[in-house]
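Yeah, one chain of the complex is gone here, protein chain that is, but the others are all in their spots.
And now, subunit A:
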Amino acid sequence: MKRWLSTMLLSLTLVVSACGGTSGTSGAGTEGGAQELVVAFSTEPVTLDPQDTSDGISNNANELLFDKLVTLDKNNEIVPQLAKEWSTSEDGKKMTFKLREDAKFQDGTPVNAEAVKYTFDRVLNKENKLARYSLYAEFIDKVTVDSEYQVSFQLKFPFGPALISFAHTNGGIHSPKNLQEKGKDVGKSPVGSGPYKLKEWIPGTKMVFEANEAYWGGAPKIKTIVFKPVTENSARSIMLETGEADVIVPVVTSDVERLKGNDKLKVQTEPSSRNLYISINTSKAPFDNAKVRQALNYAVDKETIASKIMAGQAKVLDAAFGEKIWGHTSVGAYPYDPEKAKQLLAEAGIQPGTTIRLWTPEGRYLMDRQIAEFIQGNLQAVGFNVVFQKWEWGAFQEAIKSPNAEFDLAVNSWGASTNDADWALRPILKTGGASNYAKYSNPKLDELIDKGMKASDPDERKKLYSEALALIKEEAPWIFLLEYKQTSGVRSNVEGVYSWSNERLILRDAVKK
């Protein structure tokens, strides 16, 4: 018996060590060498049709495959891409783009005004039921081809954030030939004019992009980029440490310190336009009283959340939206002052022991539940009895959108994907906004938001938004919490990987040494 046991153990050891032998100490992901960049995300892209994309990882892929009229640079400034130059008419209702003439789609067809019109007409047609219909249909009336390389957009009204909407990943220009050939399946076999083409997509396993050698901006340095879905946070970190992945996004907060100590990799922390706040249900007493809402803001220790729970991967929000969003003005955070909170609550006639229901999703936003638990403690310290409820994301979304939702406070986050004040406020604070969970309604704020959307003079818009931000602070429909930072992990030999503040990971300029 003993002999049998030792034979078994010996053979097990042999099998395991033999398997190890082939890869030596280099891990398993380096076969492609400098030619291949492996990127691990928490999930995989859903579709590669820019106008039907609503998730960040699909958009990261679309940024490799597609070019837009205009784009953002490293500093989030709008720069030309397929359009060389552009102009807006006096009345702000017509935008004209002159296209570059050397750009070609990956199928060899030219990028011209027809292609731009074809792409936008498709999303503007409600019958096509594309997910980003209203992003463009809201302000574009019609698209006209002026000449082979000049296209004009007639707007429904002067729309302040028009240009930034064209810089949005959702504005990627399709090859009309491919759209006609593939029809509904275009999201699985896209053709754009970007620096990478889709080579292979094995659902659930990987998505492979290969360099478009004929790219008008010059052939990309890395020949192959592979996207891999790795759900488990710690598994992603380990893949980066062992070299199985060259880039990982996101890096879980609890791993940041450990990864920073490893000289074979770097942790990149970049600003983000995503904020974290708690919606206060302003439709219910006593939260219809601004004094009570201000008291809640004084009661919460935001600094500790940013420095301890978030380990510095966030900063305290100093306005309703973060400083990376165009139109931001600092109006200052509510200081942590429990005494002042108690005093305001007493003035508002709130009895100690009043029950307050706090909802949070779990695992959707970095450290969401942990932050909510900390706030529960803060609110109990000023005399509330907090009933805490955590939700799975899908259930949370449905529950919170219900008209009879029974929360008083709910943890929410908003990442304005256009990086513009309009999208940072209108859907979440305007009366009846699709994501206005605080059910906040203030005609004065509605008017400011409306004016800001329809003004085309940047200075005028900035003034309107700074007024709006001051009003929002005073009215406190939320407990203002954090401005997140985006954290990505990159091997030291990889350069040129960066993120826009709207959480888009840009890989087209990456270099691997």
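Assume a contact is a pair of C-beta atoms (placed from the backbone, for glycine too) under 8 Å apart; a residue touches a chain by one contact, two chains touch by 3 or more; residues count from 1.
Here is the rule we go by: contacts and distances are computed from a predicted model.
J.: Considering only the chain that is not displayed, what protein name does its UniProt record carry among "Copper-containing nitrite reductase", "Lactate utilization protein", "Cytochrome c domain-containing protein" or "Glutathione transport system permease protein GsiC"?
T.: The record for the missing subunit names the protein "Glutathione transport system permease protein GsiC".
J.: Identify the residue among A:K93, A:K228, A:R293 or A:K439 that touches the chain left out of the display.
T.: Selected residue, touching the omitted chain: A:K228.
J.: Of the residues A:L179, A:A399 or A:V511, which one touches the chain left out of the display?
T.: A:A399
J.: For the chain that got dropped from the picture, name the residues of subunit A it touches.
T.: 1, 4-5, 8, 15-17, 19-20, 22-29, 43, 46-47, 54-55, 126, 129-134, 184, 187-188, 202-205, 228-232, 234-235, 238-239, 241-242, 244, 392-395, 397-399, 401, 415, 417, 427, 434-435
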